[in-house]
Structure formats: C-alpha cells, structure tokens
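Have a look at this one before I ask anything.
Yeah, one chain of the complex is gone here, protein chain that is, but the others are all in their spots.
On to chain A.
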Amino acid sequence: MLLIHCPYCEEARPELEFRNGGEAHIARSTSIADESDEAFEAFFFIRTNPKGLVYERWRHIHGCGRFFNAVRDSVTDKFLHVYKAGEAKVEPSALMANLPEHGAYANVPAAELNAKTPARKRATKDGEA
C-alpha cells in the first residue's frame, strides 16, 4: 500500500484514504461539442501511460476530499512530488535535479557505484567498512 502525502492536510496517509484520478494536466475543452473526433479521442481515451514519471491526480476522498496532483515513478511507485490542484507542473528535469537520491546517480556510470572489493574484505579496512 502506498503512503501518500496530501498537500492540503500536510501529512502522509495510507492509500486507502485516496482515490486515484488518472492522468493529470489533461484540460477539458470549454466547448466540448465543437471538438473534432480526433481531439475528443485524444482528450477522452488516449493516455501517456509512461514507464517512468507519471503525472497523476489523486483525491483525498476519505480525508479532506480535495483533488491534488502528484508525480510518481511508475517503476518504483515512489512519489517524487505532490502539489496542489492549479499549481504549475514541474518539469521532469527540475524534479530530478532536486532529488538527492536521483541526483547522486547522475553522470555516474553504474559500474563505479558498485563496490570493488567484497564486503568481507572491506570490513577489515578503515573507512570503507
């Protein structure tokens, strides 16, 4: 179960209190009857469904009852950012730059993140244990 931080209640609450509202930042046309079939399809049916950063709406339905937006990694299910409805979307690059756990991995090849000596040998050396 996810722990979700509600930006209105300003605390993390269990997922059971929330209802997912699907992809965020899809604007409904002000004159929906005038929309072309293509535009309506794109608005109503087509979804980004990304493997990576998902911009999605949540509603704290068993709490304050309000809608807000969140950015989540759809591979790890980790929340990167929550923000109130109406606030501007933060671009992925800005999000990644501000997150230490992601920033630490930037530009470091995976091989160099791996320890070079096995743990049992490292334990004997100072500083690396």
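The rule is short, and it goes like this: contacts are C-beta pairs under 8 Å (C-beta built on N, C-alpha and C of every residue); 3 or more make two chains touch, one makes a residue touch a chain; residues count from 1.
Convention: contacts and distances are computed from a predicted model.
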item	value
Choices "Sugar ABC transporter ATP-binding protein", "Sarcosine oxidase subunit beta", "RNA polymerase sigma-70 factor (ECF subfamily)" or "Cytochrome aa3 subunit 2" - which one is the UniProt name of the chain not shown	"Sarcosine oxidase subunit beta"
From A:A12, A:I46 or A:A97, residue that would touch the chain that is not displayed	A:I46
Touch with the omitted chain, as defined above, among A:L2, A:I26 or A:V90	A:L2
Chain A residues touching the omitted chain (full complex)	1-2, 15-16, 19-20, 22, 37-38, 40-42, 44-51, 54, 56, 72, 74-77
